[in-house]
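Encoded as structure tokens, here's the structure I'll be asking about.
Our next item is chain A:
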Amino acid sequence: MKYNKRLLLKGNEAAVYGALIAGCDCYFGYPITPASEVAQTAAQLFPQLNRTFLQAESEIGAINMVIGGAAAGKRVMTGSSGLGISLKQEGMSYLAAYEMPALIIDVTRGGPGLGNIGPEQADYFQLVKGGGHGSYHCLVFTPNSAQEMCDMSIKAFELAEKYRMPAYVMADGVIGQMMESVLLPEPKEFDYDPEWKMGRYVNGEAQVITSIYMEYNDLEALNNRLQAKYREIEKNEQSYEEYMADDAEVLIVAYGICSRIARGVVDTMRADGVKVGLVRPKMVYPFPVDPLKKHVENGTVKAVMSLEMSAGQMIEDVRLAVECKVPVYLQNRMGGNIPSGAEVVEGVRTILKEIAK
Partner candidate 1 sequence: MAKKHRIEISFDECKGCGRCLLACPKKLLAMGKEINKQGYTAVEVAEPTNCIGCGACFYQCPEPGAITIYEIVED
Partner candidate 2 sequence: MSMEKVKFGRSKVFFDPFNRRPGPIKKNMHYCPGCGHGILHKLIAEAIEHYGIQQDVAFIAPVGCAVFAYYYFNTGAISVPHGRAPAVGTGVGRANPEKFVISYQGDGDLAAIGFNEFIQAANRGEKMTIFFVNNTNYGMTGGQMAPTTLPGQKTTTTPFGRNPLTEGYPINVSSLINTLTSPVYIERVALTSTARIAAAKKAVYKGIENLRDRKGFSFIEVLAPCPINLRMTTEQLNDFIENKMTEFFPIGCVRDRSAETAVGELPPATIHEPAEVMAKLFPLRQEGGVADDFRNDSEIFNRELRIRMSGFGGQGILSLGHNFANMARLRNFNVSWMPSYGPEQRGGAASCAVILSRGVISNPMVDNNCDLLIALTQMALDKFGHQLSDNGILIYDRSAMSKPEVKGNQKVFGLDALAIANSVGNPKCANSVILGALAVILKKYAPLTEGDAADYDKVYREALTESFGSKPKVLEQNFAAFEAGKAAMAAEL
């Protein structure tokens, strides 16, 4: 083999490799820690393929350039973090309404406010629940390794285009900053000519991309169409990994770096004979309702732990998924702190004591 396909990459870098391999033509972004390497890698690599890297004047500028690029019929991406994503929400709402795909890498940081550059997962609500105005969703991938940063950026384009909607790859600061060996997939033949692209003439009339519907019934029809699409996605696209979940009494639900810690905890505690398992969402929109429901209905699960680096955001979806049939406990750290394995082990033991009462 002529090329070395196994590289040592930061998650942030791997995401850009993935996007390029997926055929992404343009990167528009604004510098922000801890997502800096996303833009820096894009600045290095995009021009080598005669593709576009442009540093935007602002987060708002960047997401609107993404809108323009998508409208022009190209694969486009941006990257940001927490407060930058807050600023992009206007554009996200428009992208959802236009029904245009785009890839947004969010390397989350501590909040609220300026917060800090430590890892948090407190962007959950703004990514999963919509985030901007109007009733909409975005696809949200939650990689837990540099390899998945690459693979999920590719997958994100695929689903974003299939369903015509924007997709986030949501990484915490650890997954973004950590380097791991990544096996790069080979680029595929390129064929991209989306039907919505601006300037396509149908029966002599130029297509338009718009989100304004003055007739109430027209706007309601758009909303109905979007919601039908979301129900289809919730049914078909749940993505997750289970680890020793089948006979688990305590089920940990964790994504991103938390899922790596949780996996270590499962190994440690199983060695001591404690029946603990893990369900790791690989996407949090759509949320993996089915496996959680299944394990709870099987009757082995006595309690669920939502392990997150936020104040209890994912836990709402966990509770909805298990329909409050078993207690759901929050185990979390915030402010840039990462839960240690020991803390989580202790948390599981506390839950076991609680449910034994």
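Annotations for the structure displayed:
The working rule: a residue touches a chain if its C-beta (ideal position, glycine included) is under 8 Å from a C-beta of that chain, and two chains touch if they have at least 3 such contacts; residues count from 1.
Criterion applied: all candidates are chains of the complex that A comes from, given by their letters.
Bear in mind that the values here come from a model prediction, so they are computed numbers and not experimental data.
Within the complex, chain A makes contact with only one of the listed candidates (1 or 2), namely 2.
Every residue of chain A that touches candidate 2 in the complex is listed here, in rising order: 1-8, 17, 20-21, 23, 25-26, 28, 33-34, 45, 48-52, 54, 56-58, 60-62, 64-74, 76, 90-91, 94, 98, 117, 174, 177-181, 184, 186-190, 198-201, 204-212, 214-215, 257, 260-261, 263-264, 267, 338, 340-341.
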